[in-house]
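One chain of protein is taken out of this complex; the other chains stay put.
Moving on to subunit A:
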Amino acid sequence: MKKLSVRRRHPLAALVVLLFALAATGGLYAAFAPAKTAQADSSSQSIAIEEGKKLYATGCSSCHGPGGQGSTDGPSLVGVGAAAVDFQVGTGRMPAQQPGAQVPKKQPIYTQAQIDQLAAYIASLGPGPGIPSKKQYDPKGGDIAAGGELFRTNCAQCHNFAGEGGALTDGKYAPSLRGVDPKHIYEAMLTGPQQMPTFPDTTMPEKAKRDIIAYVNDTTRADNPNPGGFSLGRLGPVTEGLFGWIFGLGALIATAVWVAARTAKARKS
């Protein structure tokens, strides 16, 4: 000990201490870092929350505030629930690329495991709707006809009767429901992302939501028949009229011009 204390004022002492400190940090990190793989099999809720908190701090806190309390750039996330996180991050809407009338859907940048960790962290901030189970949103269990009725009462005004989406005010819009994961449809009804109103279980029971998902799933599937032929976006008489006037009438005019432009004379003049 004496030797150490004698050399404590040595010019290189500070460097030695620094090296020791770095080695200790690195060693500790090396010891605990494999915890990442260890976490995957340990389903401990608190570890998920811890990991989610780290992901949150890097990816979300600049807009939603360091503790999820919200800022001028993003709303408070206290009490939005795991379902909201799973929807927003799972559809790629969050993290948002840029401010605007509406945050569009894009390729998600987090894995489902990371999304679950984020959701666990946000859920720990305040009670909110949880991620639904497969049983709740599985379209197989739904009544398509009843779902159609419910869809036309509650959803069709914005999302169009065939789920094709539509415009709202000031550049906002209701997105198309084509190809949307049933889980995300369920979560959207439960949490009301962006301008969409919520449809809580108290006013729209779980069974009604499953029926609606069954209807959307059936109507928007790629091999859903269009008995009349071209669907033209299923937007109704506007596109159909436009198509008729432009292509139908255009073909007639083109044929008439073609017939009249060709002479039947033996010697072309």
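What we mean here is this: a contact is a pair of C-beta atoms (placed from the backbone, for glycine too) under 8 Å apart; a residue touches a chain by one contact, two chains touch by 3 or more; residues count from 1.
The working rule: contacts and distances are computed from a predicted model.
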TODO: Assuming one chain is omitted from the figure, identify its UniProt name from "Acyl-CoA dehydrogenase family protein", "Cytochrome bc1 complex Rieske iron-sulfur subunit", "Cyclic nucleotide-binding domain-containing protein" or "Multiple sugar transport system permease protein".
DONE: "Cytochrome bc1 complex Rieske iron-sulfur subunit"
Task: Given A:F20, A:F230 or A:F243, the one touching the chain that is not displayed - done: A:F230
Open item on the list: With the missing chain put back, one of A:G141, A:G166 or A:G233 would touch it. Which one?
Closed with: A:G166
Open item on the list: Touching the absent chain: which residues on subunit A qualify?
Closed with: 150, 153-154, 157-158, 166, 168-169, 172, 174, 192, 194-200, 202-205, 208, 223-231, 259, 264-267, 269
